[in-house]
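So that we are looking at the same thing, I have put the structure below in structure tokens.
Then we have chain A:
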Amino acid sequence: MKDGIFLCIAAVTVFGALVTAFSRSIINAALGLLLALVAIAGLYIFLSADFVAVSQILIYVGGVMVLLLFGIMLTSGGDNIFSNNPIMGAVPATLITTIFGLLGIYVVNTSGLTFYQGAYRATTRDIGHFLLREYILPFELVSVLIVVLIVGAGVMLRKELVIVRQAPQKKEGKK
Partner candidate 1 sequence: MNFLFFEGISQNPNSYLILAIIIFCAGIFTVLTRKNIIGILLGIELMLNAGALNFIAFSFFRHESADYSGHVFAIFVIVLAAAEAVVALAILLAVYQQRRSVSTDDISDLKG
Partner candidate 2 sequence: MTTYLKNIWEASATVFEGMAITFSYLLQRPITVQYPDRLKEPVPKTLPKNYRGRLMVDTELCTACALCQKACPIDVIEMKGARTERKKGLTLIYFNIYHGKCMYCNLCVEACPAEEGDEEAHHTAIYFKKDFEGSGYELKDLVEQFIPREEAIQRLKEAEETAAKRAAKAAAESAPAEPKKEGNA
């Protein structure tokens, strides 16, 4: 039973990732990514990481994917969503991907991890302890980073600072 559910979730993950990679429409790619992210949250639950799974859904689905969809809708507005790269074509991409895949399989074969039937454990309290004891410095650095990020993103989109320059001879380049 557990294996069956695992296989289903893994299949959904792979499907989502492949849709992201091979779909020609950007909105379909984004939705494939959404599927993959949710399925990866399911995999986290298999690995007894409930807090990380919920964070994954909260941040990716509720935050990142909404932002990405916003970006897609604001910039392409429904059209111009077919955008594969003709210069960096599929052949070199496939080559590089294959190299990375072989490398990964080599690493897996030499990982030395063994079969393990772990029980489900509640992790929230322990993660809290780890974040505020061992990893307090990175934690604080992340918070500083986020403050910088909020201010930076705000500044970057302020109207006065965007230098409105003439678009390179396009019909729609009014603004």
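A quick word on the picks: all candidates are chains of the complex that A comes from, given by their letters.
Convention: a residue touches a chain if its C-beta (ideal position, glycine included) is under 8 Å from a C-beta of that chain, and two chains touch if they have at least 3 such contacts; residues count from 1.
What you are looking at is a predicted structure, and each value in this text was computed from that prediction instead of being measured.
**Student:** Pick from 1 or 2: which one touches chain A in this complex?
**Tutor:** Result: candidate 1 touches chain A.
**Student:** Show me the residue ranges of chain A that touch candidate 1 in the complex, using the header's touch definition.
**Tutor:** Against candidate 1, chain A makes touches at 2-3, 5-7, 10, 13-14, 17-18, 20-22, 26, 29-30, 33, 36-37, 40, 43-44, 46-49, 51-52, 55-56, 59-60, 63-64, 67-68, 70-72, 74-76, 81, 83-90, 92-94, 96-97, 100-101, 104-105, 107-108, 111, 113-118, 121, 123, 126-127, 130-131, 134-135, 138, 142, 145-146, 149, 152-153, 156-157, 162-165, 167-168, 170, 172-173, 175.
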